[in-house]
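Every protein chain of the complex appears in place save one, which is left out.
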Amino acid sequence: MEFNKILVPVTGTPADDEAMRLACRLTKKNKGKIWAVYVVTVKRSLPLDAEIEPEIKKAENILDRIAIVAEEEDYEIETDLLQAREVGPTIVDEAVEREADLILMGVIYKRRFGQFSLGNVVPYVLKNAPCQVILYHQYTPR
Amino acid sequence: MPPARLYYIINILLGEFAIMKVVIMGCGRVGARLAGLLDIEGHSVTILDTDAYSFRRLAPEFGGTALMGNGVEEESLKKAGIEEADAFVALTQGDNRNVMAAQIAKHIFNVPRVLCRIYDPLRRELYNTLGIETFSPTTIFAQMLKEKLEVEE
Partner (left out) sequence: MYIIIIGGGKVGYYLARALLDEGHEILVVEKDPDRNEFICGELGSVCVRGDGCEVATLTEVGTGRADMFIAVTGDDEDNLVACQVAKHKFNVPQTIARTSNPKNETIFKTLGIDVTVSSTNIILEHIEKEVPTHPMTHLLDIKDKGLEIVEVKIPPNATTIGKAVKELKLPKESVLSLIIRSRKKPIVPTASTVLQAEDQIIAVTTPESEEALRTALRGS
């Protein structure tokens, strides 16, 4: 598998790092581009352009850290902080706009109402992505 | 004639009891039961429902009027005698229908006493502050169950 334009949505979990390392390896040979994106969700009670300081700071830290992870793999990536109402559609729009050929995202095992759940972002991306999608699942011993 | 009703009619004749004219909207379990209780005490009861099948819940000896009609429509309310009513009770399954009918009864027809069931506690609170006498079975029943659990073994 070889890819030239990879979008890596990050959320600040340990799975992000491994997903980023994997993205670097998948495109190293082609010297492709990698974007790490973080989506800050803005509640409807606030205008979309509201400046939510703590959230933005947190997002910047996560993006800085993921850039360092890429550097350790000898790779320079671009990072992008987006502000939106919903995460899924934003990731898909971003992939369309950048003509990405892969979305690579880390997931962690979650239970909701007693059942395994991928949340609502991953299923939306899987359903609507304009390109290939790889989910990386981080093994966490219980 | 059931003895209870006879008793009340005698009371009325003796002038010890005021007859109310009550319009009830919604012939569900609660509506039908309330209609029966009021009727047996000698009040004049008209009960409205959009579905004639609901009237099966009324006791066979019910002496009031059962009327097919929608309580959020002025004509139906007029037909039910809302203009002379002393009280209006909204008891359909729809919170919004109840609250709309109750407001029409209170603000358009100036019915002196208007009671309204609203399942949603938050909406109940709002309409209470807007001057409609509202009851939420959700709140009342949950509270009652909680008290039962706390008090009894």
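For clarity, chains are labelled A and B in written order, and residue numbers in each chain start from 1.
We take it that a contact is a pair of C-beta atoms (placed from the backbone, for glycine too) under 8 Å apart; a residue touches a chain by one contact, two chains touch by 3 or more.
What you are looking at is a predicted structure, and each value in this text was computed from that prediction instead of being measured.
**Student:** Consider the whole complex, including the chain that is not shown, and state which of B:81, B:94 or B:137 touches that chain.
**Tutor:** Touching the chain that is not displayed is residue B:94.
**Student:** Any idea which of A:47, A:114 or A:141 touches the chain not displayed?
**Tutor:** Answer from the full complex: A:47 touches the omitted chain.
**Student:** By the contact criterion defined above, which parts of chain B meet the unshown chain? Give residue numbers in ascending order.
**Tutor:** Chain B touches the missing chain through residues 72-74, 94-97, 99-100, 103-104, 107-108, 120, 122-123, 126, 129-130.
**Student:** Since one chain has been left out of the picture, which residues of chain A touch it in the full complex?
**Tutor:** Residues of chain A in contact with the hidden chain: 43-48, 84-86, 89.
One rule holds in what follows: only the chains that are shown with their structure count from here on.
**Student:** Please tell me the distance, in whole Å, between the geometric centres of chain A and chain B computed from their C-alpha atoms.
**Tutor:** 57
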